[in-house]
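One chain of protein is taken out of this complex; the other chains stay put.
So, chain A:
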Amino acid sequence: MKKMDLVSGYKGVVGLVFGNEDSNSNEDSYVERLLDCIKNGKLPEDRRNAMAELQSVVAESHSAQLAFGTMGFPILFGVLKERDDVEMVRGAVETLLSALTPITHTKSHKNEVQPAMLNADLLSRDEQNIALLLNLLEAILTIPRGITQLVDMLMDREVIRNEALLLLTYLTREAEEIQKILVFEGAFEKIFSIINEEGGSDGGVVVQDCLELLNNLIRTNASNQVLLRETIGFDSIISILKLRGSTYSFSQQKTINLLCVLETIRLLINGGSEADPAKQIDKSTNKTVLAQRKVLDHLLMLGVESQWASAAVRCAAFRCIGELVFGHRQNLETLASKFLGDELQLEPALNSILRIILRTSSVQEFIAADYVFKSFCEENTDGQKMLASTLIPQPLSMTHAPFEEDVNMSFGSMLLHGLALSEHDGDLETSCRAASVLSYVLKDNIQCKEKVLQIEIESPMPSLGTPEPLLHRMVKYLALAFSKKGKDGKSTQSYVQPIILKLLITWLSDCPNAVHSFLASRPHLTYLIELISNSDTTVCVRGLAAVLLGECVIFNKSVESGKDAFSIVDAISQKIGLTSYFQRIEEMQKSFVFSSAKPIQSHKPLTKTNDKSMSDVEDNEDDVASDHKNEDHPILAEIFDTQFVNFIKNLEVSIRDGIVNIYSHPKSNVSVIPAELEQRKDEADVDYIKRLKSFLEKQCSEIQDLLNRNSILAEDLANTGGGDSSQTEPRPSGGSERVQIEKLKRDLLEASQRVDMLKNENSKLENEVSSYKTLSAKIENDLKSLSDAYNSLEQANYHLENEVKALKNGGSTVGLDIEAIKAEAKEEAQKESEAELGDLLVCLGQEQSKVEKLSARLMELGEDVDALLEGIGDDMGAPEDDDDEDEDN
């Protein structure tokens, strides 16, 4: 009865939930009732039903989730603690899961609190809850002998065995402990026994299942790998690789089985865990043991010799070969000395692989075979030298021999042949592949770089030119690749240019002679600059070209003007602009090719055999090619592996440092004051001055150069500050114009400074003039008072004369006396005034000469003296005249 009640109640609520949201309170009470029933219900049946309904309501309704969160956790964890009723435990776990799962069909509540999140928060707040759940998980995992029994089922009847296989594969995908328990229970032996029964790689889908389980057991489990190696050995795995009998056609299932077992080999080569350095030993031991068991022979059979293996199998085999030899001295030597073919036509395995690189029509296969050389050459100086030793200049007939004759060619001949081959048909594909291989041979190996620098290639038509260095030929192809692309009218995704650029970058790195050779031809630099600035090329090509140019700076030991590091830096800053230059490199670093996650290949289980999966396997290539979201060829992401990406990153840092260095320590003839700046003992002054003068001139021109650079830098800086990418287009004339303007500005400044100086001088003179003016005014005053004195003297004299006359008339007796006194007084007065006049005249003469001197100086300075003196003359005219009259008197 109770149950019926609940159900009807529930239905009502569900109706309301989708109808309106006011039903929250109803829902709350309903959830409460269910929880109460779970907690306190007397009959197990009732409790189970309540649990089932709670689960479904919580799974569907927001408000039920909320309601559950506020009161449900303690009750459900109570159920989990009891653990007596399995049904209830399951229901509780399911309900918890529902309470933590966001309900997705209510899209409108984006900003609303997600009850599921809230619940998760509530749950995780109590540590005991988590511990309880973990205990439960453990209990489920370790049901006594559960796994053991499953493993035993592998030996059961076929139907059960196959199901057990699938179940175990599922269980072992992640859990390391389950993987170990399986192995402890002898899973390896059972797996290999089933594979054997089923006929190895020729077997059906069960073999694939077995191999997938095997791969799960060892994928991330170093311990299991050790056990496999130490107690069972790798023979069982290698024998699956073996192509038996004369089965010349590969079924689809066989292809997949082989891919699976190749994956097994790869997992063993990579060791159990990437991170743990202690496991490096395991990795290396695995490689050693695999090689001892002749895995290389089988891999070469699959990759090179079997004409029946599909491209996917060949590629996987190449990858395994690469990883097998990578960093493993012994295996490197084994591969280097391996010969393939029958007794009449034995050929080094590496030659065969090179031929595949040059000839295959599958890009994937090229990349996979290319990986073999990459791995072979990495940190293998001797191997590189061995390969390079066969790179010797070829007679024309060999270089241009048809491909079919290459069986007896040396590695070097074949490679050079490949490099030069494209010339005929204009297709640079082969050259570019050969260039890729060559870049591995040269990588980090200065001796090989120097050796290959010596190689010259004859021009296709000998009459048309002299042989040119291989390096120059590669630059030519670089240009050719671009012009070809242009012809098509569209920027095709191509890896030709990037690969050739990669070769050149590898070659020039740490190799001043290669830089020298590159710069020996002037157009190379021009072309490279063009390539960097060319917006028709890809980000990747521009960036790589910029890095190459940077190498011309940092690895440049040349002192030849125009080819030294300074000239290159100048060219960069003038023709590209430093900011845009570095921007090119940065853009490339950010591009898909460089930033995409590197190889760590995710584990994608192969689908079961059917038509589709087979086409998957075969058409892998098209998938890759069509999966482009950028302008670069997707293959580039593989060619630009992590090492190359890091290499470029480091180079970028060096280039930045190098360029800054060049700016801070400019090439200098004179900036350091030479010791001979001092006058030499027996040096004549004239010579010394001449020497100093020429030194100054040199310094001057250098300052001009520096100003030039400085202005370009400033312009760059200004552009960067602007932050507008459209502004950063290089403006080739901007720099020099700026310099011109700077020069004019400087001239202007100089001129105005001179004007200021003249003004100063002028005002000084004016001051002087005015001081003289006051001086002459004073003298004038003096003169005036002097003449006043004279006048008064005269007047007095006149008075006296009148007096004397009156006295004369008054009494003649005294007349004589008066006459005498008069004469005496006159004489005395005359004497006195004469002396005074003499003084005055001397003074005047002095003043006159002073004025004369000043006038001359003023005239010299362009002052109009007459005008200046006009006023003065008028003033002074009168007393002068007086003087004259006085003299006359």
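Worth pointing out:
Note that a contact is a pair of C-beta atoms (placed from the backbone, for glycine too) under 8 Å apart; a residue touches a chain by one contact, two chains touch by 3 or more; residues count from 1.
What we mean here is this: contacts and distances are computed from a predicted model.
Set against the options "GINS subunit domain-containing protein", "Ras-related protein RABB1c", "Trafficking protein particle complex subunit" or "Arp2/3 complex subunit, actin nucleation center", the UniProt name belonging to the omitted chain is "Ras-related protein RABB1c".
Touch with the chain that is not drawn comes from one residue among A:E27, A:E53 or A:E185, which is A:E185.
Screening A:L123, A:I147, A:A435 or A:C448 for touch with the missing chain picks out A:I147. Checked against the hidden chain, the listed residues A:N26, A:S223, A:S239 or A:Q252 yield one contact partner: A:S223. Annotation for chain A: contacts to the undisplayed chain at residues 138-139, 141-142, 144-145, 147-149, 152, 155, 176-177, 180-181, 184-186, 189, 223-224, 226-227, 230-233, 235.
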